[in-house]
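First, the structure itself, so that you have it in front of you.
Missing here: one protein chain of the complex. Every other protein chain is in place.
Entry: chain A
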């Protein structure tokens, strides 16, 4: 443990040293400032520098530096250069001193909102590479950094992975500002807090932490903030990186934080007292903490009628069970405990396997490998080709394998049902987890039959119970039992009856709606 922490400490110091290496105060003469910047300008052709004069008699020499393509050119020309060159009045400064001009420009000339005064060279470099416009003036050591970033972004579209028949059709995009706005627009509560972080030494990714102040548990908020602060990585490319860096348990196939592509879902989670983490560049939000049951819930559950939702939810539980255990059950029943199968069924299964030269285990594993390859191929290929592969794999491999005596009809059905069940699980990470656990179950059943299967499930249960998501038991409300939460776990009750927030998630304000509120 200790060598690891030491390594991290060294790493941290290295990063800090990196940052502060060129930290000098800006000189007041413009030429000197430009000289300081020169090495940067020479290396990068996409940095634009332009000297100009402020309006006045005599005009003050100034210089503007910015990155090409990131800055909004129209705004730069109209709101900054135009106002400075035509309307800034240098005369006022003669009386009040040169240093006054920065404040004067800030108050009277620039018609943009986000401006900051900076004084160190490292800050200038950081501002330029973050995409700000930086203004220098002759004779004044302070510089102004102005935020007029304009990033070309995708339109808000329907989410790909979490499509819903009813309900909102808006999904998150790659831009964190838009995503935050999408949430704000749905949750107008002044208690919604948006806390910003910059994570990643080199990528300097914007990360936002969102929570409702009077609902969310302060302990969890503090915990997450601390963890975000302590991330030392050179590159954070989206929420999936954050997820891996802040989770409690690494040695598990199960995802501990759920992600969502839907702003309405994110708002719902915020109202339950959870925390949302957004990262620039990823079109999804991280929900902290997340429970195992929430991975089997879909957003339609709350849009459709409760009785129907209950019925659908039952199928998702069933899908998880089948996805994990159907091939294992087939092996165990056929090669270890045929006495559990009704005789008629057993005979027909045995007839189907008549021409197959492999033991059941091998047959299952071969089919499992084939189907995994088909899925992998289908994922990477463009849609029309993927469909062709699907058809080829489904019909040719399936039908031909039976005809060639390489597989029995039953195993094709088993594998097909398993694969379909796998994709009935609403969360994509949980789908991957279930595929891995299935292999474990197959091996247990292949070695020890039904008893091995039983042991496998027991181990899986213990593993799931031992997991925690940011300190919250993963298997709640089942273990520990939280009976009030059954109304949204086992079944889904009427929205009018969900008067209290889930007990499984620690919150400050337990009551969602008081009866007298109507």
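Observations, loosely collected:
One rule holds for everything that comes next: contacts are C-beta pairs under 8 Å (C-beta built on N, C-alpha and C of every residue); 3 or more make two chains touch, one makes a residue touch a chain; residues count from 1.
One rule holds in what follows: contacts and distances are computed from a predicted model.
For the chain that is left out, the UniProt protein name among "Aspartate carbamoyltransferase", "STAS domain-containing protein", "Spore germination protein (Amino acid permease)" or "Cytochrome c oxidase subunit 1" is "Spore germination protein (Amino acid permease)". Of the listed positions A:74, A:459 or A:511, the one in contact with the omitted chain in the full complex is A:459. Although one chain is not drawn, the whole complex shows that of A:74, A:181 or A:340 it is A:340 that touches it.
When the omitted chain is restored, the residue from A:289, A:398, A:449 or A:502 that touches it is A:449. Contact with the chain that does not appear here is found for just one residue of A:88, A:228 or A:475, A:475. Within the entire complex, the positions of chain A that touch the omitted partner chain are 336-337, 339-342, 448-455, 458-459, 461-463, 465-466, 473, 475, 478-481.
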